[in-house]
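Heads up, one of the protein chains got dropped from this complex, but the rest are sitting where they should.
Chain naming follows the written order as A and B, and within any one chain the residues start at number 1.
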Amino acid sequence: MAETQALPLPVGAAKPPVRRSGWAKAYFGTPLNSMISLVSMAMIFFLGKLAFGWLVLNAVFSGDGAACKDSSGACWPFLAEKLRYMIFGFYPFEEQWRPLLALTLFLTSCLISMIPRFWSRALLCAWLLVVLPVLYVLMAGGVLGLSSVPTSSWGGLPLSFMLSFIGLVCALPLGIGLALARASSLPAIRVLAVGFIEIVRGVPLISILFMATVMLPLFMPEGVTIDKLLRAQVAIIIFAAAYIAEIVRGGLQDVPEGQFEAGSSLGLSYWQVMRKIVLPQALKKVIPPMVGLFIGFFQDTTLVTIVGLLDFLDTVRSALRDPEWQGIAVLEGYVFAAAVYFTFSALMGLYSRFLEQHFRVTHG
Amino acid sequence: MKQGFLAICAAATALLAASVAQAGTLDTVKDRGKLVCGVSLATPGFAAPDDKGRMQGFDADICRSVAAAVFGDGDKIEFVPTNINTRFQALQSGEIDMLSRQTTQTFSREASLGLDFGPTVFYDGQGLMVAKSLGVSSAKELTDAAICTLPGTTTAQNLSDFFRTIGGKFELVVFESPDENRAAFFAGRCEAISSDRSDLASIRAVANNPDDYLVLPETISKEPLAPAVRQNDSNWRDIMSWSVWLLMAAEEKGITQANVDEMLKSQDPDIQRMLGVTDELGAMLGLDNKWGYNVIKAVGNYGEIFERSLGEKTRLGLTRGPNAQWNAGGLVYAPPFR
Partner (left out) sequence: MSFLNDMRFRAFCYQIGAIGLVVAAAWTMFATASDNLAKQNIATGFGFLARQAGFVISETAIAYQPTDSIGRAILVGIVNTVKVSLLAAILGTVLGLFVGVARMSRNPLLARSALAYVEVLRNVPLLLYLFLWYSLIIMVFPPVKQALNILPGVYLSNSGLVLPAVFLESGAAIFALLICAGIAAAILIRRISQQRRVATGKSNHGMAFACLALVLPPLILWALGLVSFGWDIPQAGRFRLTGGLHVRPEFVALLFGLLLSVSASVAEIVRAGIQAIGPGQWEAAAALGLHRSRVMRLVVLPQALRLIIPPLTNTYLTVFKNSSLAIAIGYPDLVMVSNTVMNQTGQAIETIAIFMGVYLGLSITISLAMNWYNARVALKVR
């Protein structure tokens, strides 16, 4: 649960005074500095050599498990052979173009939606009415001649993206609602919201997942069952909502009281003031920390492997345990998974920083 | 916002509740058009998907036999992977219609977990496996060794009891996931791994070199593995139990997947009843009268299932042992079909 800390952005942040000087001085200005540079260089060189040796020099580029067993380097044939399984899990083999297409569509849509210029109501509608239904049909099938694939066969990278993305999308309205309730002047509603938020934030995600997968079915009337995947999804939504509520609350607090009063004095109702005046200002402020939060959720979805869902980390792990590769390609699998998570998280992190910059420039 | 959400939830729950009448499991399964069966995910020999994603193994075939009994087609089935924690809850909540997952029938499970077990499909016992290089030939020599096992099962308790009786100590290393457990054992984190003997065979089968490992002769517990269904639905329990017994009886009578069509012409009254040529056994359970024929046609008899997934020609290489027919010195004994 890498809950991302939303640090208060230091206003007018300034670095300690740096003596302007040349390149050489930065590295070798004082004896201590030279030593630091030398030690750092030695370490970087050592790590680089280790990585290069493992990835290239000693690596095995073709052959099977037996060939890898004798080598001390990376085992590329493992990745080649297991790549499809690691990405798509147990999704029926002949149908795997569907999750591939879904993944491509999803990532392209995300990429387009990341450009602030395109943000509009139309884009939101396109997501809700076109992209998400198409993604669902592609994955689940059952119509248009696509064979039906039960959710118990979904797995791999599409599942990880789905859990985190749908989690955030559904948690957003819920979280905003909770934040408003928490800031409400009605004590009963405030207490309920505070109770919900603090309870969820006070327990680990794994316990909420356990609750959803093991306990929730017992609370359902006889004969009513909720899909296991859906239950985990609901757990993630609930978890995300509490954290979003806290971030939005920070945004709401930044909106001056006068805005609300001015709105009220114009005769606008509570909801009108919120929708038209307060929320737009508050939400703009919280978009960058929200992206940070999303990175956290993307990483947190790995926890569903503990309750038996086959997310990306789980498919990688079961690929490692394949009898043919057992104990041979452990490092390879984990490094590959880490690289995938790192790439997506780091890109989102860059995007978050870009947004911060963007808002500072355009909205003062 | 929140109230709205809650209201929607409440309404949805009410709707769902209203739409589901108090139907028996058989009707639910028939309406759905497929049987949902809980299995383990990656236990070669019992339940593991092959290259094409089709679930293979002994437990999976037990599920298929019930699907064939209901639908006449063993492939009208969805396999739900369950892990050790969620298997009983999945059954209790109705997420799955039956559980066929190397599960030991015990008193407390049957009495307090809200489930009914069917006939024992595999007579098992807990054993220990070590690397041959360790030079150990009996579990009694394992004093002070570290032993890897899974939590939550009776495995750890049996080990404690066993070592208490021989007056030794041991270090327990417990893993949540079978994969982790296996990997730790192969890497030498512990000297021995303990589980049901059938499971040990499965673990041995996935080793790089199965011949490096040895299952020790001691059996330290009784583990009758049986499929289970929810309590209080005796019709559904009957269907599961008699589908399993049919597999056993078919082996006794020599009915196989290959010769089942010829057997329809058999003069043996038992066979005639089992295959639905005479009498109406199927109808009594609410099934098609040819259910017996369908089951054998879909998966073969008990012996065939055993040999296909666990037998000596497979990677697991298990002998029938106590799982031979009663007239061949084993414990497999189906009640009469009449």
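Simple rule for what comes next: a residue touches a chain if its C-beta (ideal position, glycine included) is under 8 Å from a C-beta of that chain, and two chains touch if they have at least 3 such contacts.
Since this is a predicted model, take the numbers as computed values, not measurements.
K.L.:
Who does the absent chain touch among those shown?
P.N.:
The chain that is not shown touches these displayed chains: A, B.
K.L.:
In the whole complex, not just what's shown, which of A:L107, A:A262 or A:A346 touches the removed chain?
P.N.:
The missing chain is touched by A:A346.
K.L.:
Among B:L26, B:I84, B:A250 or B:L310, choose the residue that contacts the chain missing from this document, as touch is defined above.
P.N.:
Result: among the candidates, B:I84 touches the missing chain.
K.L.:
Which is it among B:F46, B:F79 or B:F175 that touches the chain not included here?
P.N.:
B:F175
K.L.:
Residues on chain A that touch the omitted chain in the whole complex?
P.N.:
Counting only chain A, the missing chain is touched by 1-3, 5, 7-8, 10-19, 26-27, 29, 33, 36-37, 40-41, 43-44, 185-189, 192, 198-199, 201-207, 210-211, 214-215, 218-222, 295, 299-300, 302-303, 305-306, 313, 317, 327, 330-331, 334, 337-338, 341-342, 345-346, 349.
K.L.:
Can you list where chain B touches the absent chain?
P.N.:
On the chain B side, contact with the omitted chain comes from 2-3, 6-7, 9-10, 13, 84-85, 88-89, 92, 109, 111-115, 134, 141-146, 151-153, 156-157, 159-160, 171-177, 180, 183-184, 187-191, 230-232.
Keep this in mind: only the chains that are shown with their structure count from here on.
K.L.:
Where the CA atoms of chain A average out and where those of chain B average out, how many Å apart are those spots?
P.N.:
For chain A versus chain B, the centre distance works out to 38 Å.
K.L.:
Sort out for me which residues of chain A touch chain B in the complex.
P.N.:
Interface residues on chain A, with respect to chain B: 65, 69, 90-93, 150, 152-153, 173-174, 176-178, 180-181, 192-193, 196, 213-215, 217-218, 220-225, 228, 306-308, 310, 317-318, 320-321, 323, 326-328, 330.
K.L.:
Give the list of chain B residues in touch with chain A in this complex.
P.N.:
Checking each residue of chain B against chain A gives 1-2, 4-5, 13, 16-17, 20-23, 28, 41-42, 44, 49, 51-53, 78-83, 85-86, 89-90, 92-95, 176, 179, 182-183, 186-187, 205-208.
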